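Below you'll find the structure I mean.
Left out: one protein chain. Kept in place: all the others.
Residue numbering begins at 1 within each chain, and the chains themselves are lettered A and B in the order written.
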Amino acid sequence: MVIALHAERVSGEPHAVRWVAATDGVPAGRVVSAPGDLGRRFADGTLAAGLVEHTGVWLWLRDGLSWRDEGPAIQTALRAALAEPGGWVVEPAPGEILERVTLDLLDGSVGDFVRSHGGSVAAERDGDVVTVKLGGACEHCPAAEHTLHQRLIGELRRRCPDLVELDSRGGRLNLSLSPASG
Amino acid sequence: MSGHHQHGGGTAEANVGLTRFAVVGSPNSGKTTLFNAMTGLHAKTGNYPGVTVARFEGRVRLGEQTVVLEDLPGTYSLDPISPDEQIVVDVLDTEHHNTRVDVPDALLVMLNATTLRRSLGLLAQLLQTGLPSCVVLTFTDDLARRRGSLDVAALSRAIGVPVVPVVAGHRDGVEALREAMAEHRSWATPVVLPPTDTAEVTAWVDSVLAAADYSLPDLDHRTRRIDAVLLHPVAGTVIFLLTMFVFFQTIFTVAAPLQDLVGQFFGWLGELVAAHVHIGWLSAFLSEAVIGGLGSVLVFVPQIVLLFILIALLEGTGYLARAAFLMDRVMARAGLEGRAFVALLSSVACAIPGIMATRSLPSANDRLATMMGAPLMTCSARLPVYILLVSMLLSADQRVGPFSARGVVMFVLYLLGAVAAMTAAAFFKRLTSRGVPLLPFYMEMPPYQIPRLRTVAAEVWTAASAFLRKVSSIILATTVLLWVLLNLPLRHDAELAAAGVDTSNEAAVSAYVLDHSYAASVGRGIEPLFEPLGFDWRINIGILSSLAARETFVATLGQVAAAQTPEDPASSLRTMRVQSGPSAGRILFDAPTIAALLVFFMFALQCMSTVGVMRRETGSWRWPAIAWMYMFVLAWVLAFVTRTAVAAVW
Partner (left out) sequence: MSRRRLASGSEVDTPTTVTLADLDRAQRAKVVGYGDEVAGSTARRFFDLGIVPGIEVTMVRRAPLRDPVIFRVGDYEIALRAAQARCIHVELVS
């Protein structure tokens, strides 16, 4: 069974690619080492960093390399590595994961929705807590708060099943991932 | 099925220097509809150099800029299986191996939202070319109707290129696309190209569709229900036969009132000329050559247009694909396939759109074989000739059982035309397929649609304008030329008197001029060739003129009759006698001769326009020349056989 996989750009980070795939069995967190060819690329510095989330793997290329050239080989390596979930070593990074996923969503459908209403939305991270704030036309709108709540939380939960919502008030959402699985 | 384009003349050279967009996608992706919508009816056509594939280009204004839009042939893959698909590969070859085609600057990739899983495979191949691409997503309305869903923004992120949804008939999508095209230099590109290995591509497609929340739970129930009837083994066959019956009935009965109107119009024109033009020769020229010549042909325009409309409607609804499906087994016996039936059916209206319809056949050999048989289908141009000859052969009240004898003969002529066409196509398919591996047969069955008025109008206009162009140029030129040849050289009174002609007898004078005209010399010159068929010089010049376009035969005979017996041209043909030679004195248009003429016209390729289209579609003069020659020989031999047989039994 060939693992379903595709690559998406990360806005603002030309060296990053979010590889969308099911990461069943691979623990979420910052990549320390990976099995097979992928692991070798981490070891030799081709890949500067990696982050595993529930619905994909973020990979950063070393400066000076291009995804056009390295992409196909890395794709093959990643596919092989995902088939060996036990061979991955990660360190928990719940805050970083949550921040990236949130930013990804704000860059995409959820953010589009807010922006189409004339508002703005931003996210900030403090340790393991990510705070999402509405601005612009949506800042004091109760409907916006509610909708943001529903949409963002809904989408986030799909990507991070361990999402925990901390207190939220006045146009701010405070979010964190539950500690056990990071 | 094949989309339809305007076909004007012109080449692609005028477009050098402008930004080129190529529209690429699988058949049934809405490609040609979009192309027509963006270029209006202003597309130019030609051929790709050295091959038999037609090329469509048009210009689009994007604000200040003008860009070129090229509609590439529909393709399922960049692993080509037919000449059409090979062209797409050649055009998109960024390494320029084929320097005779221009690589486009950007691609518009048409993806049908209801066949997205399959279509994304083609996108994956196209992205490998590295050309800036924008996906044009079509049939999103059908997707919604089938309770499907798709997150367009998510799809765009997943594939890495912009996606513009477009619904046929709605302006906004096309407007958004035009804006996107203006910004083609800033189109997003995939950060990593999709995989090329087949298993990996399938996995890539699965991943993309999941990310885009794609679902298509329902069948197209409407199509399923309609097909349950139209493709039912019994009901479907009956409906198909009925449709064919209606099709053929249109030829004779439905258009009749309109034809009468056209006939009356030309009659009125003729009277106008007679009343107001007092210069003898000019009056004769206008009424005989121009009005007579054109009139006898234009009378059939209502019927031809009606046939074009029927074909366009059948194609637009998707029924022609079903007709091809029903007829495939029969066509397979001739080595062809169902889509060839559609091309032959179109030829009943006129061989020109019929030959163009062969583009829907993926196999180059099928295409050629069908083209070589198509002119044998009884086209509308043969009708005036058949009607004239049959009415001379049989009277209106002669019957065969309960049917009118004339009707039976016409039906037999149509049937024989179809049989001849199929046989010829089968023969050429055999001939050209020696040792060539057979292409696998597959035919997508598109959902039924309500035909778009604009598309139907464009198709009818394309076909009708080709016919009108033929009439206004070839037929007019031929009838004028014939008129000149029949009336020259002019004879002085002294000459006439010396020949024993009573110069006060108008009939005698015109008969003499005719008998000694340039046309007569030519007609007598080729008499040896046609004498065994029972033709004399008058029929011969009719045949010569008909080589340009069949319809002129009637006009030419009319001019001969008018010149011979000005006061009663109608009965003139029946009473004409052979003037010299072994059978002098025999009625010219006796049964064996008429039968021979009918058969001759059944088989001979008498249409320069058809030859021209064959040349364009095959890329060289070779095949049209072969077609012309084999049909001439066939026509002559079979006419001779017919004549002998009829003479023996009549």
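Following the convention adopted for this analysis, contacts are C-beta pairs under 8 Å (C-beta built on N, C-alpha and C of every residue); 3 or more make two chains touch, one makes a residue touch a chain.
What you are looking at is a predicted structure, and each value in this text was computed from that prediction instead of being measured.
In the entire assembly, the chain absent from the figure touches the shown chains B. When you scan B:Leu231, B:Val254 or B:Ala405 for touch with the missing chain, the hit is B:Leu231. For the chain missing from the display, the contacting residue among B:Val246, B:Leu261, B:Ala274 or B:Ala332 is B:Ala332, taking the whole complex into account. Shown as candidates are B:Ser77, B:Gln264 or B:Ser571; the residue that touches the absent chain is B:Ser77.
In the full complex, chain B touches the hidden chain at residues 76-77, 79, 81, 114-118, 121-122, 198, 202, 216, 219, 223, 227, 231, 233-234, 236-237, 325-326, 328-330, 332, 338, 437, 440-445.
Keep this in mind: only the chains that are shown with their structure count from here on.
Put simply, chain B touches chain A in their complex at residues 151, 153-154, 157-160, 188, 190-195, 199-200, 202-204, 206-208, 210-211. Contacts from chain A toward chain B in the complex involve residues 2-9, 17, 20-21, 67-68, 71-72, 74-75, 79, 108-109, 112.
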